[in-house]
Structure formats: C-alpha cells, structure tokens
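For this depiction, one protein chain was excluded, whereas all remaining protein chains were kept in their positions.
Chain naming follows the written order as A and B, and within any one chain the residues start at number 1.
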Amino acid sequence: MSTTVLVRRPLLGRLRGGFLAHGRLFQVCLVLLVAFVVVALFAPWLAPQDPTVGDFADTMAGPGAAHLLGTDQGGHDTFSALLVGTRTSLLGPLCVVAFSSAAGIGVGLFSGWRGGWVDAVIGRVLDILFAFPSLLLAILAVALFGKGLGGPVLAMAIAYMPYTARLVRGLTAQERTRPYVSAYLVQGHAPVFVAVRRLLPNLGPTVLAQSTVNFGYALLDLAALSFLGLGVQPPTPDWGAMINQAQAAVLQGQPLSAVVPAVAVVLVVVAFNVVGEQLGDRLARRDAR
Amino acid sequence: MTALLEVSHLRKTYGATTAVDGVSFSLPPGGALGLVGESGSGKTTTARMLVGLERPDSGTIRVLGEAPAATLRGRTARLARAKAVQMVFQDPYLSLDGRLTVGSTLDGVLRLHGCHDRATRASRVRELLAQVGLGEREAAALPRHLSGGQRQRAAIARALAVEPAVLVLDEAVSALDVSVQAQVLNVLTDIRREAGIGLVFVSHDLAVVRYVCDEALVLLRGRPVEHRPIADLLDDPGHPYTRLLLDSVPRPGWDPETIARRRREVHLAGQGDRFLREL
Partner (left out) sequence: MTLLEIDALTVELPGAARPVLDAVTLRLAAGEVVGLVGESGSGKSVTARSALGLLPARARVTGRVLVEGRDLVGADAARLREVRTGVASMVFQDPRAGINPVRRIGDFLTEPLRLTKGWSRREAEARALELLAAVGLPDPPRHLRQYPHQLSGGMLQRVMIAGALAGEPRLLLCDEPTTALDVSTQAEILALLGGLQRARGLGMLLITHDIELAAASCDRVYVMYAGRIVEQAPAAELFGSPRHPYTRGLLGSTPPLTGPLERLRPVPGAPMSLAESAPGCAFAARCTFAEPGRCDHSAPELLPLTAAPDRSAACFRVAELPNPAVTEARP
C-alpha cells in the first residue's frame, strides 16, 4: 500500500537481484564505506609521505618499498595521494548530500503538506530542475564562480535537491492522510509541529536511503569535474584530479597512478549504491508487512 | 441546560458530489447519538467536520453554546477546539504514532494541554489507562506490540486525556474481533456513565448503536432520513430505508430473499434514491 520508491538512475539498477540479493554483499559494502570514512578521518597520519610534495628524482616509479603504489609523473606518491584524496573526494559529496537533503526535505515537506496549487507549482519547478543534468549545472557554476570545490558543490546540491524533494513530497502527501496525523491535529497540536516533529521522523529511513544513493552519484559527478580540471585544483589531492594528472603517465605505459584512484571511485560509488538500494528494499519489505 | 453539541444544517460538497446535506442534531449533556449509515452516507464526513478536520460549506457547529473558531491559527483556538471535541478513529493500527509508546503519547497530550508537572502527568497517564483497562506494561509498549483491542483502548485514553466535552467515535469498534469489540463497548458505556462525556457514535451496526446510544440519526447519501430514540427506531422504523437496514441484520430465521425483494420494492415505490437504485 505504501509506495516507498527511491529515485534511481539506471546506472546500477541492472545489477540487482541474483548475487545482490544476498545480505553478505550489503555487509561487505557497509564495511568498505566505514573503512573509507576512517581513512578520510585519519589520512594525514596514515599517509607515509606528503602527497603534495613531488619527488622529481623518482617520477613514474613502479610499486616498491619506497612508494607502495609507485609515483606519478610529478613524483607524487600515489598511495599517499589516494589516502589524503579520500578526504576531498568524500567531503564534496557529503556537502552536496547535506545541502540537497536539507533543502529537499524542506521543500518536499512543505509541498506535500500544503497540497493544492502550491504543491502543483512546486512540482512543476522540480520537474524543470530535473531536466538539467547535474554536471552541466556544475560546469555553469564553475563558469560563474571560478574553479574549485565551492561552486560545483552548490550547483550540484541544487541539481540533487529534486530527487529528495520529490520523494519527501510523495511520502508526505501519503502520510498526511493517515489517521495518526489527523489524531495529532484533533488533539490541538500545531500543524508545523505535527509535520516536522511527528510526520517527518517516520520518513527518516527512506530519506536516508535516497541520500545514500545520491552520495555515490555526487561523488562520481565531482570526480568527473575534477578530472576535467574544473573541480579540485592540484596540488590538493583528489581522486578525479589524480586521474587527470596521470594522463601523461598512462600514455607512457605507467597506468597505475590513474587506475588506483579510478578503482577507488568505482568501489565507493558501487558501495553507496548497494547500501542505499538495499536500505530502500528493506524499507519496502517493512512497508509491505 | 445547554446542549453539549448543537449542529445545524451542515453541508459539505466535494466537486459535484454532495457528501453531507442538512444534518442537524443536538446532544444533551451525557447524551449519546448514533450516526447510522452505509458507505457513502456521509457519516464519516460529518464526524470529521465535528472535530474540525473538514470545514463545512455551510451550517454551524456549537459546542456548549459557543461556536469554535472557524480557523485554527492560534494556539488558544486550537486547544479550545481540542477540548470541545475529540475523536477515535476506525483503524487502531493506523491511528497511533508507531514511534511513540502509549505512555509517551498520552504524556505528550497532557503536556500540550497545560499539565507541566511531570509527576502529575505520570499519575494522570496511569489513571487514564486504568480507565480503559490498560496497565504499566501497555504504557511502556509501542503500538505494534499491542493487540488491536489494546490499541483502540489506548486511542480512547488518548482522546480522554484532553478531557473533551464530546467524544466522536468513527466506526471505532468495527475493525475489532467480536470478543474484543465487547470489551471496548463496555469501556465506552462506562466512560459515558462516569465522565458524563457526550458520545457521537458513527457506525453501520444497529445492534452496537443500540448498546451504546440513546438516539440514532440515520443517514442516506448525506441526508438524514430518520432521527429518533433508538428503541423507538428499532421497534417501528418510520422510513423504508431504516426498515431495510434493520431487516438486513442477520438473525435466526432470517430470509435474505425477502430483504432483497423489499429492497427492489423500495426502489420501485420511488422512495429510494439513486443509492438504492445502484443495486
């Protein structure tokens, strides 16, 4: 009866069923995400070398004792860059998700609760926002605010907002008709109190699942932006920027400094997707009962 | 003596359909009125208008001689409205907040209505739950760990916590198992006797209405067709529709064929309206 449907891009939807059905993959991905977060928190202490300082005597080195995963053409230690790069690579999407979820919850709750023409207008505006590819919006922001993390994060927060807003709007409209909400109103509670303090917490888990999926996509988009040279600027380590800088090395037959951050991006995005979708599926099962 | 509830000429339409039209009644202190009808009779819409969940297109609702504020912008107006009329909903599985224990739900209602002392609230919660036959264990439980009957009693306690003048019950026992329904019916009759609360009891079940109420108002497609003391109404139904409803209740020696024929006759005699013609 309840329709807890997450907005998904088709990218990883196909992978579901079969081997994804096992709870183990969910656990593995969860552990992986926790590991990445721990690395991000303690990166400066974990990294064996300073990734911003290049060792020009030892460029494009292979894996070895001195450099665990070799160096790029600037002599930066790939392993250290990977570890420290975790910070910016996760911080960007975190900001995107935080802003987009907060705004999406606000807009969705207001729209779904009010209903009527207000809801119709907001719905149309969200549809228009949906039409803009997030990456395009981010590039526009770069053109306006200059390179760096700030502009793209803001732009992407706006681009991701409709995903959460639409979900929250639908759930709120559905939840609002439930007798427990009517009961709160009949008791004399203020509508704002009922909507924010009583109705919203019941949507929490579903919104969390959507935000988790969004996180993975935001990371992918921001990495792409950095790869294009529009996002995080060197020497600040970042996975997308690392792949960009490794282009010369790839051409010279030393792909490791590009492959390592690329694998990290893929792992994190897949892990976030799996965790988010499984959370969504678990909620759907709970609703069905 | 002022009537608890004075309702006159309520009307509510949704687009082209008229949900309620011309419903008037008055409820004396401690009185109990049954709103009887089948689906589409407007009984639930009437109940929702009484508690302010729907706004009537026209007509007035007075509680203890005063009309509650039409809009509920301010806190005072909202609380006054809540004190006037409370409601118990049909489905006990959906009408309690699943995240809060029964005790904290009641505690929240008491706090909202100006009881600021924690200890007073705690003892009042115990009192309210005892009134509906629930104890400490149920107070500490989440709704999903309670049976349907226990939930509905908790919902009644929640409505009583506001100390309303009138309690509206919208099919409040029809989702319950028979053996449990009787427990809740007894709770209701006790409350009525002890607290002197007025009851508006919305139901399709004439036998249950007879047990709880003094008077019944029969609705057909939003219009009142008969409003009399329930005993008279059951002894000698005046309107063919009331008679049809009464005959439709299964009992030994019951002959569904006669009822089906009577229903067609009601239609042929032109006394039934579109509702009867549908089948």
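Heads up, the rule we're going with is that a contact is a pair of C-beta atoms (placed from the backbone, for glycine too) under 8 Å apart; a residue touches a chain by one contact, two chains touch by 3 or more.
Just so it is clear, the structure is predicted and the values come from calculations on it, not from any experiment.
The chain not shown here makes contact, within the complete complex, with B.
Among B:Glu66, B:Asp177 or B:Asp236, only B:Asp177 touches the chain left out of the display.
Contact residues of chain B toward the unshown chain are 38-39, 147-150, 177-183, 185-186, 189, 204-208, 210-211, 234, 244-254, 256-257, 259-260, 263, 278-279.
Basically, only the chains that are shown with their structure count from here on.
Look at where the CA atoms of chain A average out and do the same for chain B: the two points lie 49 Å apart. By the touch rule above, chain A contacts chain B in their complex via residues 178-180, 182-190, 198, 201-202. Those residues of chain B that touch chain A in the shared complex are 48, 51-53, 75, 78-79, 81-83, 85-87, 89-91, 94-99, 109, 112-113, 155, 158, 162.
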